[in-house]
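Here the complex is missing a single protein chain, while all its other protein chains stay put.
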Amino acid sequence: MSEIKSIGIPTPEEIKQAQIDFAPRCTSAGRVNDKETQGMVEHILNFARKHSLFVVAYGTGCGAIEIPATMTSRYDAERFGIRGAATPRQADVMLITGYLSTKTLKRVIRVYEQMQDPKYVIAFGSCAINGGMYFDSYNTINALDRYLPVDVYISGCMPRPESVIKGFVKLQELIKNGNAGNGEAYRSDLDWYRKNQQKVIKNWDFPDNYNW
Amino acid sequence: MIREKETTLYIGPQHPGITGNMMIKLKVAGDTVVKAETHVGYLHRAFEKLIENRNWLQSFTLLCRFCVPEPDPMELTFARAVEELEGRKVPERAKYIRTIVSELARIQSFLLWYGGQSGSSGLYTVGQWSVGDRNYILDLFEDLTGARIYHMYMWPGGVRRDLPKGWIDKAYRTMDYLEGRLETYNQLLFDNAIFQKRAQGVGIIPKDKAIEWGVVGAPLRGTGIKHDVRIDEPYEAYDKIDFVVPTFEGGDVWARAMVRREEIKQSIHIVRQALDHLPGGSYYNRIPNPMKWTVPAGEAWVKTESVRGEVGFYVASDGSNKPRRVHLKGAAYTHGVSVLEKILPGENIADVSFILNSLGVCPPEIER
Amino acid sequence: MSKLKKENKVLDKLKSVFNLSGEVKRKQRIAVKSDSKHVSSILLFLKNQQGFIHLNHISCVDWIEENEFELVYIVWNPKTKLTVLVHTRIARENPVMENIDTIWDQANTYEREFREMFGIEFPGLVAPKEFILEDWDDIPPMRKDFNSQAYALENFATRPGREDAQDVREVIQKRSGEELPDFAKKYSRD
Partner (left out) sequence: MEGIFIKILGAFLTAILAFVVGMLYGGLRRKVIARAQNRVGPPIHQNFLDLMKLQAKRTNIAHGFMGHMAPVWIIIAAMTVLMFIPILHGNLWFENLTMKGDLIFLLYMMVFGSLGMALGAGQSGNPNSAMGVSRGLAQLVGFEIPFFLALIALMIQFNTTSIAVLMDHQEATGRWIIVDNPFAFIAALLASLGMFRYAPFDIVGAPAELASGPRSEFGGKYLGTMMTGGAVFAFIKLVMYVDLFLGGAGNNNLEGLAGTALGLVELLVKTFLLYMIPVFIGLVTPRFRTEQAIQFFWKWPTFFGILAIVWALYKNGTIG
């Protein structure tokens, strides 16, 4: 019967390789406006970007249950300029609310690629970080940043509305400093992401070029 | 008659009108749905597979995530199934606490439903109020169990901990507050001429077919058939509590809404009664060391009433420290697939999301 | 057993018509075992003659040691509030089971799921091939011989840092068969 395969303690080489593999992919490639080089215009635009975050309405996992609570009267995320957008074209932020099944991952990638730059990804919950309690599930991916660039992780299962808002505030801070928005980096590292994505999505039927 | 050209319209998975993460593929002619097909699997986490690799107590962390809007009936049902397999007794106080918690879970789920039903018809104000007020119930849960959504509170043999100090008063106060607020919601939603116009005669489930189609819960009671697990097979303290199971004729969205409108009042009534008659004594029959804990071989089929309808667990044990098979039957399994595919043809596209909300389709319950 | 009169009546009726074994498990629960060939006629009899018009659930259990799948059909009578569990066993190799979606439409959904998750074939089942999974290329996942964790390790990237968690699991597994260490004994529940 199902015998649990142990990974064991990783060797130093494995750790090194893992550090390379899991190094944040989007460090400098897509940074058109670092804090140092940020001009006056970009500064003002970043102020607007920071205070106007449209969230694409896609509840990908069970963390979506705290989104209504965050958006409604007690926590009221709209006072930060956060509001829902019905379609990916209009949205800036994508919330990955928890685990992603392989079937959803395919849709999520499509939705992400349809969003317009600069775009941000906030990942919710332990299961988006390292698989959480679904680490041995055959249908959920374990490390989201292999497949999509992630700006902010919110830990917890599930994150409370306070921590969701804290995550948004953190994202605002990153936007202000010009450290958020990995759309261009995603484009420049597309081969790496595509390789990982295609490993999970067996029947690959995406457009060849990322030009939409 | 000239047939209009049929087009294919995908509602979901990324769509504001969908409840959760699923997809409905519609064939539409003009504004009318000709054929509907449900596609699920976007939330499949293989719970039933994973539980086979966890021991009995570890399963509870996974179990409550079966259905996100209302996790407590899942715990309760599984705990009852394990108790039935083991023949374990539950103290009287635990029974009452379980009744209170499952009714509170119903109330918070009803409040979320208010949000969904009114939001899908464009009346966001009620949703904002009710989902905001839902936090008061979640506060009660937090005081009691430490978590807002996933509690893992009801274990085999009783509940995890006793009611904290002052909790009962707080629960009474919350019930009083909610009862007052409900009047406001109902005035705005149910007395609204446009809502009545939208809801009446839409998404009709025929009365004579309802049971055969596998309809359960509020949608079944909305066709005028009185069926509730809490009365048919009383569990916990429901046989000692006096409550009414409301029914409404019609089988449409309006009837289901009216049933829920009464049910939330009944739930508040039950919570008050259970708090009034809360017995003293122990709240927990201890289980052995969970790592060594084995459950005798056998099978159990246990049902519980949730907001969407009955929740059933088929649990098979082979006498080891892990479940052999845990199979959930949620109400959405039939409502979301076969019933939805039957009632959607002939409806307007505008009503798809409306009907979806009134059936309480919860995709994680379908695919697990 | 006067209390379980209704239950025994249904069971006796079933036994008189069909060749099956069964028992009354408790109040409102009747369990019967039958050959897989007779299941649809038993269900049809229960539905049309005995008033069990509601199909509650169909479940499937993989008994890999006995090389069999067990299918459980659970039907419910809204008048008498009784539940009958009809068990049947089929072979694990090339499993084929009779299609009952002509009796209850919603059985279609269950059968689609079992076809996908256990690989059981239902002749005459008209439905799209995929229900929950997409582009599945391994053995049906709910079978006991499918190792979920191995599949996950092979296909999905794992973040370093989870190794301890794996070890704890191993320790727990070992420990469940072993004596507890001294320091843990005072917290022991037995």
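The letters A, B and C name the chains in turn, as written, and every chain counts its residues from 1.
One rule holds for everything that comes next: a residue touches a chain if its C-beta (ideal position, glycine included) is under 8 Å from a C-beta of that chain, and two chains touch if they have at least 3 such contacts.
Source: prediction; values computed, not measured.
Asks: Can you list the shown chains that the hidden chain touches?
Replies: The chain that is not shown touches these displayed chains: A, B.
Asks: With respect to the chain omitted from the figure, which of B:Gly119, B:Gly157 or B:Gly336 is a touching residue?
Replies: Looking across B:Gly119, B:Gly157 or B:Gly336, the contact with the absent chain belongs to B:Gly119.
Asks: Pick from B:Asn53, B:Gln128 or B:Thr223: which residue touches the chain that isn't shown?
Replies: B:Gln128
Asks: For chain B, which positions touch the chain that isn't shown here?
Replies: Interface residues of chain B facing the absent chain: 7-9, 15-17, 31, 118-125, 128-129, 132, 188, 192, 194-195, 197-198, 348-354.
Asks: Over the whole complex, note the residues of chain A touching the chain we left out.
Replies: So the residues of chain A touching the missing chain come out as 32, 44-45, 47-49, 51-52, 54, 57, 72-73, 76, 78-79, 81, 83-92, 114-118, 183-184, 212.
Criterion: only the chains that are shown with their structure count from here on.
Asks: Roughly how far is chain A from chain B, centre to centre by C-alpha average, rounded to an integer in Å?
Replies: Result: the chain centres lie 30 Å from each other.
Asks: Provide the C-alpha centroid distance between chain B and chain C, rounded to the nearest whole angstrom.
Replies: Going by mean C-alpha positions, chain B sits 22 Å from chain C.
Asks: Which chain B residues reach two or more other chains?
Replies: Correct list: 41, 44, 46, 49-50, 52-53.
Asks: Return the residues of chain C touching two or more other chains; collapse runs of consecutive numbers into ranges.
Replies: Within chain C, the residues that touch at least two other chains are 133-134, 141, 144, 146, 148-149.
Asks: Applying the document's contact rule, which stretches of chain A touch chain B when the two form their complex?
Replies: Touch residues, chain A against chain B: 2, 4, 56-62, 64-66, 68-69, 72-74, 84, 86-88, 99, 101, 103-104, 107, 111, 133-134, 136-140, 157-158, 160.
Asks: Under the definition above, what is the set of chain B residues touching chain A in their complex?
Replies: Going by the criterion above, the answer is residues 13-16, 20-21, 41-46, 49-50, 52-53, 61-62, 65, 68-69, 112, 115, 127-129, 131-135, 138, 148-150, 364.
Asks: In their complex, what parts of chain C are in touch with chain B?
Replies: Residues 26, 28-29, 31, 53-57, 59-62, 70, 72, 74, 78, 81, 83, 85, 104-106, 108-109, 128, 130-134, 141-142, 144, 146, 148-149, 172, 175-176, 180, 188-190.
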